[in-house]
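Notes for the one structure printed next.
For this view, one protein chain was removed and the others were kept in their places.
Per-chain residue numbering starts at 1, and chain names A, B and C are given in the order in which the chains are listed.
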């Protein structure tokens, strides 16, 4: 990608759209928000879009014939169209969920139905003893625990690609791991700890050769780089709105039409039905089949505004901006031998997520020192506990970026970090 | 309840808090919003609370140690405390969901686990052939279809209380319907079509005598009258935020501690875990066990503001206000013999939901004539298709109220309704 | 309100060609999930001509009238012509008021042009017509000239 990073002036202008960035913490220190990987900040345009929905159109979409409901339905469906297009999909290929976690559970629960009598083709989504689900050791709990539960309940076996010490997928055993027994390959596009960008296209191709369904956790790619679901070759793709400048409480599940068509419903209730009798019901076509109850229409409208905002910048430029910040941080950390970076230390197939460990100091204590300087990073296992075990650390500190992050903020992190050795009395190897 | 209805002046003042009520539809006609049962309008205080969260505290609650995350966590948990108290609960008795539909599915899916090895006491939530689930014929699809699916998958039998022509539960066969075989009684507190208030306390007592779990769909009671879950004697209680002046995308499930403690998890993923290994995981205590993924914290804060707003008015006064409107509408409809009211025509155990049928004219056509006059009512089966079948109508028109509804709006509905016979050439029996 | 044209009200009160008749090549049953309305519709196709459309409809004035107009306009036409009429009729309904409909092409179907302003009612005006194209397909007629989303518009 040869796009230019954002200029200092551009970022400064952008920051004006995020009122929270002007606030101070811990007794007057300017907020340095380096936790966008957990959740991003929201531009005024997104907040305005939501408020506009509430103050002009608010009513239940797909549930009325009156003027307000017509307008709310149109706004909701226009949001679906724009957000689906953002990941390369058609309007009816996008299901709204509350977050990526629900999107992934929607898929694992489909397999628990053991095929649904009212959904032709749903027999495809069954798992039995002897079948296998393949994940990776770097998965977020959201793309691991649901598969564990699914395997526990169906008798299928969970297998996983291990992670190399450098934080890449170890594919050396691919021929024994990805076989005719594999019914599902579920993996992260980008690791939320290591920043590693996985070779999705290649793996999806291999998985399809053995007839497996490919489920992509795109939580950490969709907000940060151009993502085109069809050309990645995956079958289903989950993402979260709140990580991509959108409101909380909304996520997405993109699915190829043929796949969604055959997928049994998950949550059942109003508006996902075709006919209901006391004895039994039949179900609507996707995406409605998966959207039971009054949907988060205001949040969909807000997320569409977020997508518009990102597209106005250009996702290749968003990516270039964050890559520049990542490089700056990796360079700075490389000069501090008492810091160990988890994950790739170069920029090849790497995204803007930098986790690190100060040897001899617990990540929570590191984070506390940074926080005291106004620098907000995430500490802990970041919902990727098995990955931390594999890398032989209990926890790490993690800096993540957004379009509003500045090089000066990276430097502020490094400066604050330099207080750590003194406070906790560890050797820095300097002097 | 002897509380006073809101005075004209009070309602006029309140309406200033709902900017949407000032808008016009269909070529300049003032909006007369009589569809609050589908979703309520939101006061500025709620929109401000959400926006304030986003512009001051936005970050992922329960996922960080930095200042912002601490503040967001505190705001989120304070919201839980206030909202739980609103239905008579303790803080850890309230689970946040995306809507009432998810709340109810959370319960039905718990039974699909067949008991969870990691949750002591969860064996209680199992269903087998021979077991029965008892619902009513007046349920919203959200409290019917999930139980159908559960019965289909476990081999249990779904039974139901029928509805009398007057729109009350027909309890004459209670002794054959509610028996030792009954494992769950799931019912609506208030019908979203008929306005009928069901005798929950008595039924819960009877159900507990046979050892059944009692699940209450309180979607149409919590927003409109004082509700105290513990004194109703139910085990679990579901409601939706968007129907009670709160934001879209948030719902609640209140549960007695002992019940929640033993309930297996539903959605799995981040932040609902205790420990995670590749092989298996263990789960957190409620309410965290049921809140996988980044939650809708901003919406929780908004909903807490809605609860504050309602409490400042007083739920007994809210109820009195809506009762006065209901009586006015029922009186007006009684003077129009060509209109048939579905549900009780007096005010005994009746809430502010008035569904009606103009004989010889389809509800959608009735709704269209009203809409043309700016009057927004809901038309169709209102997600209660079996109830409509039982009452021998395909569809109905339904007016529902909020605290901002005025007597003049009820009159506007009646005036607009009077156009219907002329347009569709039906006999009114007048003159 | 442009919606309730006199012609619509008349057809809805006295639907033409109603009832289920023999012989027929295919019978379908379509439901509008949002309102619960239903139509059962039969087609009799002979030598590429729509010989009969018979139906039983339970629904709003728009859905009943549009099914009645369908039966009136299309019976006796060739299947190609019938599909052409459908395409033009649907285009008008989907146009949000931009396409007033051409009487040359869709005959009395133009009475439904007002429906396009009311998205929630577009399904009503298509209920019988979607059933018809579905029935044609089940009778072995190639309906690929109308796009695949035709049968199930999401309004």
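Convention: a contact is a pair of C-beta atoms (placed from the backbone, for glycine too) under 8 Å apart; a residue touches a chain by one contact, two chains touch by 3 or more.
If you're wondering where the values come from, they're calculated on a predicted model, not measured in any experiment.
Student: In the full assembly, spell out which visible chains the left-out chain is touching.
Tutor: Per the contact definition above, the missing chain touches A, B.
Student: For the chain not shown, which residue from A:323, A:379 or A:399 touches it across the whole complex?
Tutor: Residue touching the chain left out of view: A:379.
Student: Among B:274, B:331 or B:359, which residue is in touch with the absent chain?
Tutor: Selected residue, touching the omitted chain: B:274.
Student: Please pick, from B:37, B:64, B:146 or B:167, the residue that touches the omitted chain in the full complex.
Tutor: B:64
Student: Since one chain isn't shown, list which residues of subunit B touch it in the complete complex.
Tutor: Those residues of subunit B that touch the unshown chain are 62-65, 69-70, 73-74, 77, 92, 273-275, 284-285, 288.
Student: Which residue numbers on subunit A touch the omitted chain?
Tutor: Interface with the chain not displayed, on the subunit A side: 361-365, 368-369, 372, 379-381, 385, 388, 394-395, 423-425.
In the analysis below, only the chains that are shown with their structure count from here on.
Student: Thinking of each chain as a vertex joined to the chains it touches, would you call that graph a line, ring, star, complete, or other?
Tutor: complete
Student: Based only on mean CA positions, could you tell me how far subunit A sits from subunit B in angstrom?
Tutor: Between these chains, centre-to-centre, one finds 31 Å.
Student: Report the inter-chain centroid distance for subunit A and subunit C in whole angstrom, where each centroid is the mean of the CA atoms.
Tutor: Subunit A and subunit C have C-alpha centres separated by 45 Å.
Student: For subunit B, what residues touch not just one other chain but two or more?
Tutor: Within subunit B, residues 364, 368, 379-380, 385 contact more than one other chain.
Student: Among all residues of subunit C, which ones touch two or more of the remaining chains?
Tutor: As it turns out, subunit C has residues touching two or more other chains at 34, 36, 118, 121.
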